[in-house]
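Take a look at this one; I'll ask things after.
A protein chain is absent from this complex, but the other protein chains hold their places.
For chain A:
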């Protein structure tokens, strides 16, 4: 919360202190201007301090479930009229455009492959195996987005993007890829469908943004579908991990027992349980953050955040 102290001098030896709560906009105090004429010169008071700028909209599908990168509008903000910078940002924009188009295409291919399989075979058994390589490729490639944040060509926190991409990588490589017995579970299909729809929407949103031609329905999709997709995705992931537990326990995979020369032990089974529990604090936070973004982007509401 920000309050404004107004210290004005009524006489040459005394200062007066007054307090007014300030809103998120610049305001002038009539009495200030009067005193300005009386008093000597002034300092910072009458020139209104610039209002704190609301943070730029964070556009991301948070959620362990539908974890996707946090990105700003996809557009690179240029701050200096420097040729080198302009060239760099032109290259960055070109790369980002290519990247987002490629990812949109990749996830579309995945979606089509999944639909084709289901139409031909009539069952979801074996579907994962058939699309596994494509999924692994495109989901792993998303690691590049962490690099985008680190290099600053996308204005989002490296950590947030990193966490989101890592959780996806974790699901793909450490759960479905490693534990074959759960590959035909319905929950796998659930989160695959959710991820596919989410990613196609997200990457096409970024693509259109970069091209400065954003159709409203894409924007609408990005900021509304998550309300359904996000909980569904979380459900799919949690059910999959839960189904994997007995197989992990039996095989003792990725685990290390005592005694050993490093004096450490690791039980993948309990690790997975901790991962599942971690959804409890994380899911609501990310979901409500997304809701707030939605209100801001779609309805132009100014949300007064706690500035801490």
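The criterion applied here is as follows: a contact is a pair of C-beta atoms (placed from the backbone, for glycine too) under 8 Å apart; a residue touches a chain by one contact, two chains touch by 3 or more; residues count from 1.
Just so it is clear, contacts and distances are computed from a predicted model.
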item	value
Absent chain [UniProt protein name; select from "AP complex subunit sigma", "CCZ1 protein", "Trans-2,3-enoyl-CoA reductase-like" or "Sodium/hydrogen exchanger"]	"Trans-2,3-enoyl-CoA reductase-like"
Residue among A:123, A:265 or A:285 touching the omitted chain	A:265
Missing-chain contacts mapped onto chain A	1-9, 13-20, 22, 32, 35-36, 38-46, 49-50, 52, 258-265, 307-308
